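Note that one protein chain is taken out, while the other chains of the complex remain in position.
Here is subunit A:
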Amino acid sequence: MSFQGPEEYDYLFKIVLIGDSGVGKSNLLSRFTRNEFNLESKSTIGVEFATRSIVVEGKKLKAQIWDTAGQERFRAITSAYYRGAVGAMLVYDIAKHATFENIDRWLKELRDHADDNIVVLLVGNKTDLRHLRAVMSEDAAEYADRNNLIFIETSALDSTNVEHAFQQCLNEVYKRVADRHFSNVNIGQTTALPTTNLQSTILEKKFCCNS
């Protein structure tokens, strides 16, 4: 049996998926990491994660995407995993208005527990349910604008925009890192060295320091 050790990458970015129960977080994750949609999906208890690497401007970015339980009671457990996250996807269901109304609360969760510079995407999922749409794109776009979020609508079921959403999130994170948007992060040094888990941890930690 061979050692299944860390693969090579230039950056490790931790992304969190949050939002109300049943909005499709787990299926967004499986669509992006394994190109799968599970009709028989189970509710997520606690936290889980999966990874996928993409290349941006010649750099290999490894996304470690953390999926969280949506039930309020589990926030006590899940919020601990916001630490070190450089991106967040705040997901609601376009067919259920209540899940959009709760975005405010989720945003507050992020403000309370995550890094200040975290890149946040507002993701309206389930666009395949056209006939049941309850949240207008314009309203969500306006909300995103007001709160400095990137807005996108997706369907994990028919895979519309899923790739694009994650790409956009990772691009934005990369841009901020490359532009040294984070003044305390010494990115050049990190990338110059061979990558290991430890290095990525350093990167993440420095990311945190900025808050």
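Basically, contacts are C-beta pairs under 8 Å (C-beta built on N, C-alpha and C of every residue); 3 or more make two chains touch, one makes a residue touch a chain; residues count from 1.
Just so we're on the same page, contacts and distances are computed from a predicted model.
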Hidden chain of the complex, named as in its UniProt record, picked from "NADH-ubiquinone oxidoreductase chain 4L", "Geranylgeranyl transferase type-2 subunit beta", "Rab-GAP TBC domain-containing protein" or "AP-1 complex subunit gamma": "Rab-GAP TBC domain-containing protein"
Which residue of A:T51, A:S79 or A:Q167 touches the chain not shown here: A:T51
Listed residues A:V56, A:L129, A:I150 or A:A178, member touching the removed chain: A:L129
Hidden partner interface residues of subunit A, rising order: 1-6, 21-22, 39-43, 45-51, 64, 69, 71-74, 76-77, 129, 132, 157, 197
